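So the structure is just underneath, and the comments pick up after that.
Every protein chain of the complex appears in place save one, which is left out.
This part shows subunit A:
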Amino acid sequence: MWAAFLGPVFAPDFLCRIPFRVLRARVLLLVASDVDALCACKILQALFQCDHVQYTLVPVSGWQELETAFLEHKDQFKYFVFINCGANVDLLEILQPEEDTYFFVCDSHRPINIVNVYNETQIKLLVKQDDDLDVPAYDDIFRDEEDEEEDSENESDGSEPSDKRRRFEESAMVMFDLAWIMSKDLNDMLWWAIVGLTDQWVQDKITQMKYVTDIGILQRHVSRHNHRNEDEENSLSIDCMRIAFEYDLRLALYQHWSLYESLCNTSYTSANLKLWSVQGQKRLQEFLADMGLPLKQVKQKFNSMDISLKENLREMIEESANKFGMRDLRVQTFSIHFGFKNKFLASDIVYATASLMESIEKEGPETTNFIKALDSLSRGNLDKLHQGLDLAKKQLRAIQQTVASCICTNLVISQGPFLYCSLMEGTPDVKLFSKPVSLCLLSKYLLKSFVCSTKNKRCKLLPLVMAAPMDVEQGTVIMVGIPPETESSDKKNFFGRAFEKAADSTNSRTLHNHFDMSIIELKTEDRSKFLDALISLLS
């Protein structure tokens, strides 16, 4: 979603001009609970701050909260920005806004409801279907019309210059100081764009092609922009931040873990080496031996590993990985440096932020997790970030153990048109998977591993439906459907409509509350009739 806001920022002469106009009225930001949404939100906040746009931020985890938030605020606000929510339903039908209320929808959920596409008066979609890059410019949308008239008049007519001029916050003058401040902000914004993109990739929501293309676009801006900060003063300062393009290992959190732990808990390596089996564990030992890395060093915290070993580590691992059939162990990504000591890969931030957002440690009001996660994206909030990294490690371990146990106990069963796996109440860490993003991650990892483990060629091409206990007292389960794990997959998910139809035809008590329509909640008792309907629907 980053392109929706940042695209227009990257005009060639950006530092010489402030691209955004002032939005006249207060804005309500409705932000979904996923990392990409948080990143887009951070970018928009920064832009609003530059422009002195007043806004209020309300986190929304689902449709019910969205409706409530709208009802609560509709009298005070005329402008609503939906971040990663709102595109895939008929907003006017659901929210019944007054005629002078305007919605700006920036949402990667698909398919977009056609009514939203064709409503040109009250709804502005900030992301065009199938092409995130070809978006209407923020400027076109948030520009002040009267301002525009004035400008054109001022430019074209030769009226006498004013005798006094106030310097506004967004002066068009080149001010080195200001430019430098802006450049810091811009680097933050770039970083959020990177993290948002990486989130989509980690969550497997976009194709490899789209990922690589966007990385390329961002890289150009990163290299142009981080060049500026290379003078000695900045590179030494403790709070300086520098973004760098990396061709790094896709091993989750490895620089904050041990290499061994990371290899075991990364979906890519774990699935390819089939680590849930005894043979898999043997293969891991062989893999490490091939690299010539002593086990003691590999199990050591990465930070404490011998420097000599770390020197050519990436190349060594890549070489051995190739022999073991893992040809994509290195990926294009970005890292961020805070001062000397702290370096993070974009995926580190994604895992940490997502874990903070779905933390099951109950503390404070509902929005605590959201705010924590949002804060962890700001530079200098290292304690929150480290907290997130710890949570992320727990989560990845839990996912890996759950995947292993599901495969070893044959919990993934073919239902004909799709694979199905249901986690039982009492399974270790099952509470973690009552949360949508975690459950989705688990499903993706499970499907990958299952595809590697099964010899049934037909099964390799099937999508997966996964269920986990949601609320024991209310007797509900959370269910998610994900597309098949094929190389050519366009990542489109058709389960949303299918779930709706299956629920309708069986009068199952379901709740379609998630912005991602392929995630639903349903009464445990209704599960079997719902599944039967789903099978016949998709057969």
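The rule is simple: a residue touches a chain if its C-beta (ideal position, glycine included) is under 8 Å from a C-beta of that chain, and two chains touch if they have at least 3 such contacts; residues count from 1.
The definition used in the following text is that contacts and distances are computed from a predicted model.
Think of the chain that is not pictured: of "Importin subunit alpha", "U6 snRNA-associated Sm-like protein LSm1", "AP-3 complex subunit delta-1" or "Retinoic acid receptor responder 1", UniProt labels it "Importin subunit alpha".
Only one residue from A:Glu160, A:Glu361, A:Glu473 or A:Glu487 touches the chain missing from this view: A:Glu160.
Among A:Thr207, A:Asn381 or A:Ser489, only A:Asn381 touches the chain that is left out of the view. One chain of the complex is left out; on subunit A, the residues touching it are 16, 22-26, 45, 48-49, 52-57, 144, 146-147, 150, 153-169, 172-178, 367, 371, 374-375, 378, 380-381.
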